[in-house]
Structures are given as C-alpha cells and as structure tokens.
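In this view, the complex is presented without one of its protein chains, the others remaining in place.
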Amino acid sequence: MAEKDLLTGEHFIHGDAACAEGGIAAGCRFFAGYPITPATEVAERMAARLPQVGGIFIQMEDEIASMAAILGASWGGVKSMTSTSGPGFSLMMENVGLGMMTETPCVVVDIQRAGPSTGLPTLVGQADVMQARWGSHGDYGCIALAPSSPQECFDYTVLAFNYSEIYRQPVFVLADEVVGHTTEKVVIPRREDLRIVARAEPQAPAHDYLPFDSAGPLPAPMAIAGAGYRVHVTGLTHDERGYPVITDVVQERNVRHLVDKIRKNADKIIRAEQIHLDDAEVVVVAYGCTARVARQAVEDLRRRGHRAGLLRLITLWPFPSQIVRRLATTVKAFIVPEINYGQMAYEVERTAGGGVEIVLMPLMGGSIHTPEEIEEAVGEYL
Amino acid sequence: MKVRYRALHPFDKEAEERHIQEDHGLHPYDEYLKPGRIPHIWCPGCGLGIVVTAFIEAMKQKNVPVAQSAVVSGIGCTGRVAGYLDMDTYHTTHGRAIPFATGLALVRQDLIVTVFSGDGDLFAIGGNHLIHAARRNVNLKVICVNNFNYGMTGGQVAPTTPIDARTSTTPFGNAEPSFNLPHLAHAAGAVYVARWTTYHARQLVHSISQAFDKKGFTFVEVVAPCPTGFGRPNKLGSGLDEMRHYREVCEVRNGADPSEVEIRLREKIIVGTFVDVERPDFMEHYQSLVVARAQAKAKSKGKGKAA
Partner (left out) sequence: MRFWRLPLDAEHHSIPRGEVHIIDNRCKGCGFCVEFCPNGCLRESKRFNVKGYHPPEMVYGAEEDCGDCGLCSLICPEFAIYTQLKEAKKITEDDIQKVTTRYSRKDRRYAKKR
C-alpha cells in the first residue's frame, strides 16, 4: 500500500489528475468535493486513488459543505483538499474565511472556467484571480499558485500543501480549464526528491501553549483534535488562546497577524519565471495557459531579434511586485494577456507606478490568445 | 506603500490569566468548563445552560474522556456552547457545523464528535447538511437546542417557529407552518431521535448518554425557553414561566410516531425517545464497499505489472 501513494515515474495524464496525484504525494488523505465542470476529474481521480492509500473520499452535498469538511478533517490532523470551479469557488468563500481566521491548513484547487454565474462551464476562463484574493469578507493574506501545465499542476499542488502547512491557512491552486484538460507527460519524482512539509506538532506543555500566537513571523504549530491541548477554535475574533474577545484591540492583533504572516514572508513565498528579461524592452506578464501562448510569442520575437521578455507569474498572490517595479524602470511597456476583463493587469499597473505603458489584452473567456495577437501587441512598442 | 499602524497591544498571558475569575473551580462541573469563560453570555431564564449541564452530566455518567471529545457548533446562542466546554471545540460558520464535524469525525474515528447547535443553524441555513449527514449516517451526536426563534439576532422567525407565533420579523403572526424536527431527522435516516425540554433535565441526561453509546447519526432535540426572543412577543412570561408551562403541557410518549409530535404554540408538547434503531454508519460502508475493493484492485493491478 505504501508504494501506491507516490506513483514515481512518467505518466500521460491531464492537469486535473496531476492535481489529485500532487495532493496524494503531498500527504493529502481526505478529499471532500462536489462535481463541477471542469474540475470533476480531480474528484474522480481522488475517488479512485484515496481508498487505495488509506484516505477518505466523500462527495458532499454542495461546495459549502466540502470546504467545511476539509477544514474539519484538517483539525483532525489529516491533510485535506477540495477542488472546484468558479461557481463552487464562490460558494466556498464563507468557509475559506473560516479557514483563514482559524488558521487551518488545506488546499483548494480551482480549475477556472468562464463566468460570471454559470457562464461557459466547459470552456476556459481566468476570472477567479481577484475572487481568490478578496473573495471572503475581511482582511487576510492570500497564497494562490497558477500552474501552466499538467506537470506544474502536480508540482504546485505539492507546493500549495507545503505553503499551507508552513503558513497555516488555505492555499489556492488557480489552474484553468485548458491546463486542467491538457494531457501531457507528468514526471512524478522519487520520494527522496520530493520536498514535503509535515504538519508541525506543538512541543510546549498545554498551559504554556498559545494556539494562535501572533508574536512570531510564523504561526504557532497546530494542536489537532485529541492532542490534549483542548483548544477552542472560533471564527470570532480571538486572542492568542483562541478565546473569543470582541474588542478592537484584539481585532487589530488578530487580523494583522493574518495579513502579516504572508506580507512579511512574501519574499519566501513568491515565485515567478523570468524569461529573457535582462535586456527586454517590452515584457509580457502572463500566467496559466496564457503563459504558454505568451512564451511562444516571446520566443518567436526573440528569434526575429526583438527584445521581448516574459514574466510568468507562478504565485499570483502574493504578487511579485518588486520584480514588476524593477522592470518598470527599464521597459517601455507591459503587455498583459489574460482571460478576463483585466484582473492581474490592475496589479501590474498599480505596482508599475504610471511611468510605463500597460496594455491589457482581455478575453472574456471561451478561447485563448494566439501567439500572433501577442506578437502584434508587443510589436507596437518595439 | 508605507503603512502607519495604530500601536499594537501585545498579548499578555499573565494578565489574561489574572482575569480568570477567582471562582473557577468552585463548582464540580467547572472541570469541564474552560477557565475564565463563565459567566456565559446567555440571558437569565435561558435554557441553554441546562443543556450544557446535561451534556456534562452525561459525559460524567458515561465516563466519556475529555481528551477524546470534540464539540462542533455553528452560529447563534447555541453556537456559543463550544466556547465554554474545556475540550477540543470548534465554533464554525453559520449552518456549517455538521459538514465541519463530518470531516473531523470521518478522519478521526477515535473521537466522539458532538454537534451542538440551534434550530435555525441546523434546520434553516444548515438544513441540507443535516439531512445528508443523517442519510450518510455519519457518526455524529447532534444536540439541537430548539428555542423557536433566532435568539442571537433578536428574536426573528425560524423554521421551527409555530404557525401564528409572533417574532420580530412576524409582527402580525407567523404565516408559515413549522418543521417537526424529530420527524425530519427520522425521515432523513437518524438512528436515534429523542426530544426533551429543559424541564426534563434527567431524561435529557439519559438520552444524551444513550446517544454516546450509539454508533451513527443521533439527534436529540431540546426544547428550551427563550424569554427574551420568543417569550416576550408571545406573552409566555419569564424563563421560569416557560419551564412551568413545560411541566404542565408535556406528555412523555416514548416510541411515539415522529410524524405525530409536531409542536404548536401553547399546546401539548410530546417528548420522549422516538427512534432507536441500528444501521451501519458511513465508515462501515466505506470500509466494506469501497476500501476493500479499491485495495483488491490495486493489488491485482500490481501483480499484472510485475508479470
């Protein structure tokens, strides 16, 4: 049974299945989900695989319940995840907030489709970027990873689990329909080559232990149910012991901790691929399936001798603002192709600071950009 | 951007512990209560404290170890129960106590997971979760405190408010029929269904301890006075008056047909243990139907590859 949890070797699978395999490789043993196109295949893979590795798969009555159930399982000491797409992601938002407030590690895979509402269920979109960041009410730090290929679906699901354990909060994998349904070679590494962060256990004796300590740069290790720490976990504003305290003083400390644990560690979290950026005059900023098209365009332009570059975002949140700010001093323009009406483009514009042209290339969803479109847009500034 | 924060007051554990009332530990039930959390927030005459006491007493009688217990609650007055009990307690979002507890109970079969929540939380916003957890027969002990209204928000109409009753959002009387909770829980598949009022404290202790012995989804409804939210607009008097009312109108009818135990305003309330059956719980089915087959399949595949 042990060898079944890590299918080391080469596989020809789609991005959804790779997300599921990534979760299992990272130690996920509980999955609660609800069918939704185009994320259903994640659940299907989990339904087949989890019972083989001693895990539990359950199809809940809706996405609200799915999100609540994975939080419960996480407090039971088991790594847990769910998968969904736009409409289900919206339903999960209330309990995403609970996960943030109660500092509960778990992973939510969102295979984005085109919205709003039911939109284009079977076709691609990238419009959940801001929902991931600001979807639940109140302030909290957010980590969202955007894979561009099935291989990255595997890698970043593992990474998402690691981040969720380190920073003790729900982490999002924001794939899109094209990435989720692309079937490619996925290499699952050997166990010794895979970095997995295990759940930290509190060492302090019960009377000294503060389950929601906000003094340090990282959250306290989590005392799971039955560990003898008798922790009260609440979505109310709580002090370091977990006791609800309805005052502005504790709210200040509580929420600042939730935001700062990501803000102050952003350098350690942020990942971005920088392609031909050293001498670039025009930089394309892209993520997800769009980054693959953009890469084609940039390589084509380079072959023709143009100084184009690509900043491929891996962590959408936290946003790599330092890189963009540095580039803004040297480049002529940022081209931002995305399958929404401008979500990351605003973030690029905000961090670039007005001295440089920002070109948004929006698609409302249902299709992806062509390399020619992007080459044309870049060409205007070369 | 630059950030100018307001000065932060760091957490002072020693000072906080000095705040813990000197009277903690005076009462024998205090060992089950989180230090420094009593007095609770519930109004004078509220029946919730009695339900908590009955739960503690049932734990004591059954020797349920605190270390193996988890309590999950939703939002509202009853949602606050979790914060007072000295065990692993989870105060979740509105209506989501049951799915949260489902996740916890499935991965930790060694724990006794109790869901403590109100009628609005379990049957309005969380109604879907309750019927599905009962259908799956997840190993959960559900205690539903029914005070016929939304108390925390100031006495609004709930799915349990009897027809014609007044609440702050039905100032001319409630036009909707109410849910009959035991009937609903029974129809959805609960293996144990009982109803008591806070007046029947001893029977309630007995029912909760019976539920501790059952494997699967158990449901205990506790009718509780809410003098502030429900008693006042309906002229039911104080909490004590409502308790006297229960003494007068309640009829114990164990084994009664759950379809016949609907509650109407100022009328007879039928209490008792209505359902007590055996049925395999979720994990039992999951192990026998899913895990066994999946692992057999994995083995045969492995053999094929090796050959």
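List of remarks:
Order of writing sets the labels: A and B. Residues in every chain begin at 1.
Methods note: a contact is a pair of C-beta atoms (placed from the backbone, for glycine too) under 8 Å apart; a residue touches a chain by one contact, two chains touch by 3 or more.
Predicted model, so just to flag it, every value in this text is computed and none were measured.
Shown chains touched by the undisplayed chain in the intact complex: B. Contact with the chain not shown here comes from a single listed residue; of B:36, B:49 or B:233, that residue is B:49. In the complete complex, the hidden chain is touched by one of B:28, B:171 or B:255, namely B:28.
Checked against the full complex, the candidates B:202, B:268 or B:285 give a single residue touching the omitted chain, namely B:202. In the complete assembly, the contact with the undisplayed chain comes from B:244, out of B:62, B:94, B:244 or B:279.
On the side of chain B, the interface with the absent chain consists of residues 23, 26-30, 33, 38-40, 42-50, 52-54, 57, 198-199, 201-202, 205, 238-240, 243-244, using the contact rule stated above.
Quick note on the criterion: only the chains that are shown with their structure count from here on.
Averaging Cα coordinates per chain places chain A and chain B 35 Å apart. Note for the complex: chain A touches chain B at residues 1, 4, 29-30, 32, 48, 51-52, 54, 56-58, 60-62, 64-66, 68-78, 80, 94-95, 97-98, 102, 210, 213-215, 225-236, 239-241, 243-244, 249, 252-253, 256. Residue ranges on chain B touching chain A, taken from their complex, read 5-6, 8-11, 13, 16, 34, 36-37, 66-68, 70, 72, 82-83, 86-93, 96, 98-108, 110-111, 128-129, 132, 282, 286, 290-291, 293-295, 297-298.
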